[in-house]
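Omission of a single protein chain aside, the complex is shown with its protein chains in their original locations.
Labels A, B and C are assigned to the chains in the order they are written; within every chain, residues are numbered from 1.
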């Protein structure tokens, strides 16, 4: 039988695992996504007003940069929590989580 | 004094220059940008609902891909109209327009 | 029959078209590519010496950046010569050249 301390530890791990890396900064992520949503509305205004192509492109690039920053933040949180926990727990799940994260980075590079 | 034919030509050029490459597809660009704006709202819902990091990342990647497609469309229109016209007209303005477009591509690559 | 001046013009265009945008800077491009080739040899040495992953990654990133700079230079030269000439000449070839360049940019973005 697992001693009391061990069970508390196990429950703690379970609760931690349920809390993804980004949740602690949830409000910050929502704020950033709302800001990018605003950039998308600004882009629509620029197209409506028939603004110069390169000026629109510059804003598209700014929105892309902001999305990349969100992606990097999510990845950092994910690697530091879900992935690290899974690798520490040992077994094939750790390898799977690492592969899943690397695949996500690969898709982002090719977006 | 510029002869009549020359003035007609100049007015034509001015009107062409005022119509940027993307304007013919203005509604299509607005539709695409509205769709990406919707993806940004979807992302906020995912964060609110504390969805799995990798699922959120997948959506961030999809929005980035859609923004890149908009950027490529704008570039194609821009090169085929503003840049080509400026180069055809000769003089330093052509070189400047090519440089401006290349710089925009460079910033997009590094976004 | 095409008058003499027109034929000279046509021959000039042909010769220009045969000289791609990058040829004027051929030596500079060769120098840059040799340098990236050297970075690739340096990377092999780092792997042989079992250097730290992140240090190797930093060098891979530097080589990628240098390749992107070469690509941007080629694109700038290409748009300012082949593409602009084809658009100026009018007809469907201009549109094709613009499309070809935009596709190349798209592939580079997704590399």
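The rule we apply is simple: a residue touches a chain if its C-beta (ideal position, glycine included) is under 8 Å from a C-beta of that chain, and two chains touch if they have at least 3 such contacts.
Predicted model only: the values in this text are computed from it and were never measured.
Enquirer: Please identify which of the visible chains the hidden chain touches across the whole complex.
Expert: Taking every chain of the complex into account, the missing one touches A, B, C.
Enquirer: Tell me, which residues in chain B touch the chain that this view leaves out?
Expert: Within chain B, the residues touching the omitted chain are 110-111.
Enquirer: Which positions on chain C touch the chain that was left off?
Expert: Answer for chain C: residues 20-23, 26, 29-30, 33-34, 36-37, 40-41, 43-44, 47-48, 50, 52-54, 56-58, 60-65, 67-68, 70-71, 74-75, 77-78, 82, 100-101, 104, 107-108, 111 touch the chain left out.
Enquirer: Identify the residues of chain A touching the omitted chain, counting contacts across the whole complex.
Expert: Residues touching the hidden chain, for chain A, are 68, 72, 75-76, 79-80, 83-85, 87-88, 94-95, 98-99, 101-102, 105-106, 108-110.
Quick note on the criterion: only the chains that are shown with their structure count from here on.
Enquirer: How big is the gap, in whole Å, between where the Cα atoms of chain B centre and where those of chain C centre?
Expert: About 21 Å separates the centre of chain B from that of chain C.
Enquirer: Can you compute the centre-to-centre distance for chain A and chain C, using the mean CA position of each chain? Integer Å is fine.
Expert: Using C-alpha averages as centres, the distance is 34 Å.
Enquirer: Residue numbers in chain C touching 2 or more other chains?
Expert: Only 110 qualify.
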